[in-house]
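First the structure, in the form of structure tokens, and then the observations on it.
Note that one protein chain of the assembly has been removed; the remaining protein chains are unaltered in position.
Chain lettering (A and B) follows the sequence in which the chains are written, and residue indices restart at 1 in each chain.
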Amino acid sequence: MATAAHAESPRETVAHAVVLTDNADEQRRLVSGLAGNSDPDIPRLLNLWKESGFFIATAPAGGWQGLAEGAKVAVTLGDDKDADDKQAASVLATGAPLRDPAGQPVRLVATDLDNADTDFDLRLAMKTVLDLAAVTAADPVQRRQVVEQIGLAQDPAKLPVLRERVKVETDAHVQQALRVAIALLELRSEDAATQIAATNTLGAVRALSARDALTTLARETETTRPQVARAAQAAGKAIETHLQVVNFFGTLFRGLSLASVLLVVAIGLAITFGLMGIINMAHGELIAIGAYTTYLVQNLFGNGMALSPFGWSFRLPGLNAGGWFYESYFLFALPLSFLSAALAGVLLERCVIRFLYRRPLESLLATWGVSLVLQQLLRSVFGANNVQVYSPSWLSGHWTVFDVLLGWNRVFVIAFAVAIIAGTWALLTKTPFGLLIRAVTQNRAMAACMGVRTERVNVLTFAFGSGLAGLAGAFLAQIGNVGPSLGQNYIVDSFMTVVVGGVGNLFGTVISALGIGVTDQGLQQILGNPVLGKILVLCAIILFLQWKPAGLFVTRSRNLEG
Amino acid sequence: MKLHRYLSSLLLGGALALCQGSVARAQAPTPAAKTTDTVKVGVLHSLSGTMAISETSLRDILLFAFDEINAKGGVLGKQIEPVVVDGASNWPLFAEKAKQLLDQDKVAVTFGCWTSVSRKSVLPVFEEKKGLLFYPVQYEGEEMSPNIFYTAEAVNQQATPAVDYMLSKGYKKFYLLGSDYVYPQTTNLILLEYLRSKGVPLENIGGGLRKDEAGNIISAGKYTPFGHTDYQQIVAEIKQFTSGGKACVINTLNGDTNVPFFKEYAAAGLTAETCPVVSFSIAEDEFRGLPAKQLVGQLGCWTYFQSIKSPENKKFIEDFQKWLKATNTQGIVKQGRVVDSPMVLSYDGVYLWKKAVEQAKSFDVDKVVAELEKGISFTGPGGVVTTQKNHHLTKSVYIGETKADGQFKILQEFKNVVGEPFLKGKFKAAVTTPVTNAANALAVAHP
Partner (left out) sequence: MRRNFSRSELIAVGVIALLGLIVLPALNSAGLISNFAINLWGKYLCYAVLAISVDLLWGYTGLLSLGQALFFSLGGYMLGMHLMLMIGKLGQYKSDLPDFMVFLGYTSLPTFWQPFRSFLFAALMILAVPGLLSGVFGYLAFRSRIKGVYFSILTQALTYAGSLMFFRNDLLMGGNNGFTDFKLLLGLDLRTPGVQRGLFIATVALLLLVYLGCRWLTMTKFGLVQRAVRDSETRVLFSGYAAANYKLFIFVLAAIIASLGGALYVPQVGIINPSEMTPDKSLEAVVWCAVGGRGTLFGPVLGAISVNALKSWATRAYPDSWLIILGGLFILVVLFLPGGIASVPGLLARTMRRRKKSDEPIAAVPATAVSAATEA
């Protein structure tokens, strides 16, 4: 087989390697042999292999076309799952359908087949192949990542490839990355002058990735080549300074994103607690309902799901969507989370809260009971375990701007928070419904006298606040876990945010979320300890309220007891 | 007034419903109760609260094991009658429930606990009332109660083999991250000693060190509280830590907080190839709540993986799935179930106890413990496990890496590693391997 490999196309080589499950070394050798090959098929094939997209089928009695009984063949399966879960099988090496001796296409069940696995060493080999292929890839972002990786590995053997590339590279970022990578590789040089030049390059471009390499170099050359060590130290210092600036901006961004999370979870509370005066301890569970709705929608877009609440089993069919359509589930999940949580809010308002408008502190106790019941219900329906919610690919990447990492999910949460705030503000101030809400919350009796149907406004306002909690849940599902006690992690924080901002003032909530978020992340950065920062923030809040007992923005009232 | 009537009828109705419930329960005895004698066995896990996420599965596997044994005639001719109680993730309640099981129900043995704190809270109860507890979850060691049997992984059956594996793969920098409680703190301290004994310099150990006034290191690594949701800062730090390459993360975060951590980790572009994470608290069951596709290639180390290919394991998995379909116990989720190491160690515990009882011909705790200490072997789904005099088990350790379907691919096996609870201070001397049998396996790892 090894001799045949020379004449094989990459596709055939991969197909060969896949079935060699008992010979990891040969697998690795075959894959490594693909290095330098510019066939555009290679990255796709290797990635598919890595993600378990290949199967190994064993020919049954009677064999298949071109295969004797018991022979192993690498296959891929089509998307057309039929009633028996069977899928059309194609031979990996040729791409043609797998046929039985009679020439009929063979259909197979995925779970009957062995999944083609990869192990760590094999993936490392794949990575080398992919890296080298990616140096010339069309996508500049990918090129840059690969070049950075090559630089870190400090393998001088790759120096020629990089030097070749740097001559023709047009993208400025990649050009820069190439220079850093080359300098990193040159640190391993035997020649002191080259080393010093490389060190200076690294210091001049403030390459964060070179920090460790420079420290090592400084230590290694301290006695043998002091001038190199000095240059390395100087470059290291320049990078350290740069790092502090990066950390400052990074912290600012992270603070902003934490603030947005706080805002998203607290905005619903700002309506129900701030405007209506209901201390809704079940707010966290409304968030959880939103998150579970997202989970449901995700599964409905996928293969459906089975549930067994209270010993009663049933199955929800799925759309079996794939590709971008499946990835778009989140867009559908957002409005549905809003609706489901709003519906739960309506039920909660009608069954419990409407009796308690005059007894706010008791609404706290009753809704706490509701929260216990809801938690256990979620546990009974969806199980006590956390459930899996996948982030769509457009939420799970990042940009690096000025060495600061900007996660797409974090950028999205900031935009999301801005949108929600803008929407809520517009609703409250620019629509007739908003006018009614403000009228009822400011003076219920007077509003009633003017013919406002206060009961209905109450229900709708509460439903709106709950719906916002549901939206928060849909979003939290992307960055955190989805489980029955999801809401518990956020409830104290969201009350804190609303209270500090000043009850009944949306703008105050925004400012307080920003303040808390940035302070928290800043302290975490300074103290290097996530908990201590949080404790200090809580203490700061307690002290802050001494100074402004009713929060940042006080709703003025003539009522002495107010 | 209508309200009063409504209220009283409601309360009365509720009370009646409760009574009926309990009557119905009392009148629906297990098939065993009709035919023969029974022996009561306690199940003490959290079925509500934060730990329900993990512990509910252990309840399920225990009930399965009891049914399996009962179907084959029980223990010493007696049918097992499980007494399931909810510790509710509330540690004083654990102590109360343990007293209740021992004093009121007079259970012969108890299977239970997950967190260290729950075990610590029931330990005095079991010692005082001379009970017997089987504890199935990986833990920090530094404990050896005469009334507890630790089927759990000790640190040398999980953490040190995993680190050995990483060293053998050429990793040079280790970032230690964990939840702020005893298991991660202790494990990381032991690992710190271990790594240094293997020649890893201090600056290559990330997460931060804390020293007391005398300059002794009392804490290594980064710690977050339970329920922590924001890992941006830490992931940014890891990203910088790994920027020099050849770095990995040793993760002892508790189940729940892993989700936000790994989501943040993936979003920052960190993968198993750039910086692998070795996790000690994530098994197949936890994976049900994690975005497995983003975690392909991350590593785990346990004494059992569902993907082990052995006839015992195959039968075990099939029987469990069959049992799940058939059972009508309330609160058991039937779909998408997997098995993992804590579940299998619970299961092993039941059979070890059964064997010990049969050898002792008695349910008496002292006699059963004496038999257990003599060394009892059971071929479980994860291979042969043998009880030791120090109340731990000898068993095989597996290193695995995760696949897109949430299962582990086994990379390496360390055969028959002896459980050793007291490890602190053992690695001060330069290069010593932990225990005899593991040493052989490790020698293979470092040719």
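Going forward, a contact is a pair of C-beta atoms (placed from the backbone, for glycine too) under 8 Å apart; a residue touches a chain by one contact, two chains touch by 3 or more.
This structure is a prediction, so every number in the text was calculated from the model and none was measured.
Annotation: of B:Val41, B:Ile61, B:Val85 or B:Leu345, B:Val85 touches the absent chain (contact as defined above). Remark: the omitted chain is touched by one listed residue; of B:Asp103, B:Glu203, B:Glu318 or B:Asp405 this is B:Asp103. Contact with the chain not shown here comes from a single listed residue; of B:Leu123, B:Ala162 or B:Leu191, that residue is B:Leu123.
Interface with the hidden chain, as seen from chain B, comprises residues 1, 3-4, 6-7, 10-11, 18, 21-22, 25, 47-48, 83-93, 95-97, 99-100, 103-104, 115-117, 120-121, 123-125, 128, 142-143, 180-182, 185-186, 189, 210, 212, 214, 216-219, 223, 225-226, 330-331, 424. Summarising the interface, chain A meets the missing chain with residues 277, 279, 281, 352, 354-362, 364-366, 368-373, 375-377, 380, 488, 492, 495-496, 499, 503, 531-532, 534-535, 538-539, 541-543, 545-547, 549-550, 560-561.
Here is the rule we go by: only the chains that are shown with their structure count from here on.
If you average the CA atoms of chain A and of chain B, the two centres end up 28 Å from each other.
Taken together, the chain A residues at the contact with chain B in this complex read 50-52, 115, 117, 119-120, 123-124, 127, 145, 149, 152-154, 208-213, 215, 243, 250-251, 254, 257-258, 261, 305-308, 310-311, 313, 375-376, 379-380, 383-391, 395-398, 405, 407-410, 478-485, 488-490, 520-521, 524-525, 528-531.
Residue ranges of chain B in contact with chain A, taken from their complex: 47-50, 52-53, 56-57, 169, 173, 180, 203, 208, 222-225, 227-230, 232-234, 236, 239-240, 243-245, 255-260, 263-264, 266-269, 272-274, 276, 285-286, 288-294, 296-297, 328, 330-331, 333-336, 401, 403-405, 409, 411.
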